[in-house]
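To start, I am sharing the structure in question, which I have written as structure tokens.
Complex shown without one protein chain; remaining protein chains in place.
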Amino acid sequence: MPWQWLWKTRNAIFAAALLAFCCGIVFAQGPQAATPSIFTPASTPATEINNLSYFVLEITGGIFLVVGGLLVYVIIRYRARDTDDNREPAQIYGSNQVELAWTVIPVLIVVVLFLTTARMIFAIQDAPKPKAALDVTTVAHQFWWEYRYPALGVVAANELHVPLSNTQDPKPTYMKLLSADVDHSYWVPQLSGKVDLIPNHPNELWIDPMRAGLYVGQCAQFCGAQHAKMLLRVYVDTPDQFAAWVKNQQQDGVQDPSVAAGRRVFETQACMNCHAVRGTAATGRFGPDLTHLMSRDTLASGILHNNKENLRQWIKNPDSFKPGSLMPAMQLSDDQLDQLTAYLSTLK
Amino acid sequence: MADSTFPNPAVPIAGGAHGALDVTPPDVRKHSVLEILHSWITTVDHKKLGILYMLYGIFFLLVAGAEAIAIRIQLAVPNNHFLSPQVYNRFFTMHGTTMVFLVGMTMIFGFANYLVPLMIGARDMAFPRLNAFSFWVTAFGGLLLYYSFLGGSGLYGVGNAPDVGWFAYAPLTARAFSPGHATDYWAIALIVSGFGTVGTAINVVATALCMRCKGMTLMRMPLFVWLFVVVSGLTLVTITPLTAAQIMLLVDRYLGGHFFDTQAGGSAVAWMHFFWIFGHPEVYVLVLPAFAIANEVIPVFSRKAIFGYAAMVAASVGIAFVSLGVWAHHMFTVGMTSASNAFFTLSTMLVGIPTGIKIFNWLATMWGGRIRFATPMLFLTAFVFQFLLSGLTGIMLAVAPWNWQLHNSYFVIAHFHYVLVGAIVTAIFGGIYYWFPKATGRMLNERLGKWHFWLFTIGFHITFDVMHIPGLLGMPRSIYTYEADRGWGTLNMIVSIGGVIQGIAVLIFAYNMIVSLRSGEKAGNDPWDAWTLEWATSSPPPDYNFATDPVVSSRRPLWDLKHPEDPDWKYEA
Partner (left out) sequence: MSAIPLTPHVSDHQHPWHLPYRGRIGMYCLILGESAIFIIFVLAYVFYIGKSLTGPTPQQVLEVPIFNSICLLSSSVTIWLAERNLEHRKMKPFALWWALTIVLGLIFLVGTGMEWHTLIYEKGLTVSTNLFGTTFYSLVGLHASHVIFGLIGLSLVLIFTLTGHVKEEHAERIQVLALYWHFVDAIWIVVFTVVYIIGR
């Protein structure tokens, strides 16, 4: 069929020309490693959408060239000139044949576009779930992400670890998407399109990352004051890395007697109302699980590098980084802050 | 024979032979400010109300423009602290709400008010007092919305304005997540202004159907009037669902109802459906008037009759009907079934067919013409180009899988600003340059007009062409700031610079209006050598519009008058 021919012969020249046109400004200053472009896919859903988008760009680009060209021609050819006589041009009221033609052609284009699109919708949305798939339950909160791995007994926050997949032995990750409060949306452009997390309305999303590494994204549905700082980080691990990560996450929190003072602060200053540290009395679920806090690269949903200084400042006054965040400043003394930071820093 | 004589555009109407209504001597007495104010506030004249609508719209255009500039300053560099997140969220909510309801809706109904009676040869709207009521109710709604800046938290707290996005998705609007009264102001203000809008819509339909002058059959109505009949009909069935949804929201917030309370079995998705059942046709409510302006300006400046009148009417009605069945293309990411996604992909793409017909018909109208590029035509040419582009990005967004990437990204923001600014605001500017002489008797300055046009168009393209790219690079909408390492910084800076250029252009436009109103070139009755009835009366028209009721025989009565040897009615089926 003709569009399949178009599809197959779509070539690097077209893509390069288009990307150069669109993203020239970006690449002029050097490619950014952390740019989550939809044109650099690393997982089947994103790749298929990428291919479809080139096809749609070809068609719409063609329409633009034809119609835009006609407009430019008309502007130049039929502009009024000083040499014109005073008579009005010939009045033409319409033409059924011509009008029929420019009704039928768009109809045909719509049919082609629709059939291609429909095929893709069903292919991505109704893809059968393989037995080897990893299940993750993602719960969005104002303004952070909770990840639960029911089969592995792991609870993590803000940084999702998934195994690398490949075409021979696919190991996709299937996410059940829930929300604890308002609407959110899960969007890591290089891995898949976005899917909303809506309270009382579970959704599903799958990815099968083909390249190891870190992929970033962020919440894509306005969810309140700190919607902008609800960042997503997806770590695609090699099988060994992933197994090691899971093994560590399955442990209870480290119990280090040298930071008992900090732990007392944690358990007496209402921290544990919202946060959990497995193996202790702290089982709160309003905030991120802190059992393996120090295994994460970032704090506060991806906005801060995870180090002692940031951690202390964050606990002291979350609003200094994230005004409107739901974590209150607990008015701790400097000593308490030091002790608490020391305790949390042992939670590897 | 008496009423088949046409008032001569070249001679003052009062000098006609049928001057029974024209015996009042011209009122040369100087009026006091209070008298003038009184006459405007108590007026039921469609022309004065039309001008009030326009002034009201322009005022809020400047307000919303200022909010947009503040938003763009905040986003110009990553991790900026120009606006706090709370203020940013209020500004983008108010910017969107203002532009759609207080600028878009009022300006289109300003055009309708001023022009529909004139174009059909009537002396006023069908219900003049309802007309005044509608304007003042709408105006009150706008003031109520902005009063929320002061009153949102009541007298005891600091003021705040709605901060839930102009789409106000549940359950963010629930009492638990939006305490205070900002959200109530949003809902009540829009319900109130919605009453006014519905009143005007009823009025426009009744005027066009019941007040036409003799000989103006439906298929001889100017396309402008046709489009506004369609727009008003569409308004009647789109504003009301929003009112219904907002009543439900208020039941939830004030009476403890559970419509959108997800804790009690309510559905957040139901709000999305209700909102977009309003929200998508609303886009066509706003864009069809832009088509209406194009349908008048493009033929006159191309010196040709509109190509395919009947097809244009059919396409407009077609767009209105199809637009009622496409709303869920705003919801491809909420987890609908694959069959629903496919259905809404198809219905959305179908809109492209009648809109395509329109673009082709405009091109065919220009084809073979002698196009005079005065400022109105410059704007309308840019309108055709920009509308074409926004239609094509619309096709991209209709492709559901690609929409999963593009939805709620800056690509979408760029797309709908292309429609709202590139098509609608651009056409409205063109329309103002075209009809300002009729409404005031003076031409807008052509030199300033060209400055306005070029600065605005260049600024527009700098802003909104570039704005597509951060969306493709993963930048979502509604964020008050972004990380430095994402590579969106330079692009956003460029977008912001373009925004400032557009702001300057709009200020030039405001200056042009003020200067031209005082000392612009005298317009005469028919400065553009046009063909519809509004140009047959004086500029500005007298209170009664036409000294004698006109009688028409074709779609272009003034063409027939100017070309008795070759009148239109010989060719019209």
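Observations on the structure shown:
Chains here go by letter, A and B, matching the order in which they are written, and residues are numbered from 1 within each.
Everything that follows uses one rule, which is that a contact is a pair of C-beta atoms (placed from the backbone, for glycine too) under 8 Å apart; a residue touches a chain by one contact, two chains touch by 3 or more.
All values reported here derive from a predicted model rather than from experimental measurement.
Across the complete structure, the visible chains that the omitted chain touches are B. From the set B:247, B:339 or B:484, the residue in touch with the chain omitted from the display is B:247, counting the whole complex. Considering the full assembly, B:267 is the residue among B:267, B:375 or B:545 that touches the omitted chain.
From the options B:48, B:90, B:123 or B:212, the residue with contact to the unseen chain in the full assembly is B:212. What subunit B contributes to its contact with the hidden chain is residues 1, 4-6, 8, 10-11, 16, 126-127, 198, 201-203, 205-207, 209-212, 214-215, 232-233, 236-241, 243-245, 247-248, 251-252, 255-259, 264-267, 270, 274, 277, 551-554, 557, 560-561, 564, 567, 569.
What we mean here is this: only the chains that are shown with their structure count from here on.
In the complex of the two chains, the subunit A residues touching subunit B come out as 22-23, 25-26, 29, 31-39, 46, 48-49, 52-53, 56-57, 59-60, 63-64, 67-68, 70-71, 74-75, 78-81, 84, 88-95, 98-99, 102-103, 106-107, 109-110, 113-114, 117-118, 120-122, 124-126, 142, 181-183, 185, 187, 189, 192-196, 198-204, 216-229, 231, 303, 323-324.
Looking at the complex, you find that subunit B touches subunit A at residues 84-86, 89, 163-165, 169-172, 177, 262-263, 265-269, 302-305, 307-311, 333-335, 338, 341-342, 345-346, 349-350, 352-353, 356-357, 359-361, 363-364, 366-373, 381, 384-385, 388-389, 392-393, 395-396, 398-409, 466, 468-469, 472-474, 476-483, 485-488, 490-491, 494, 563, 566, 568, 571-572.
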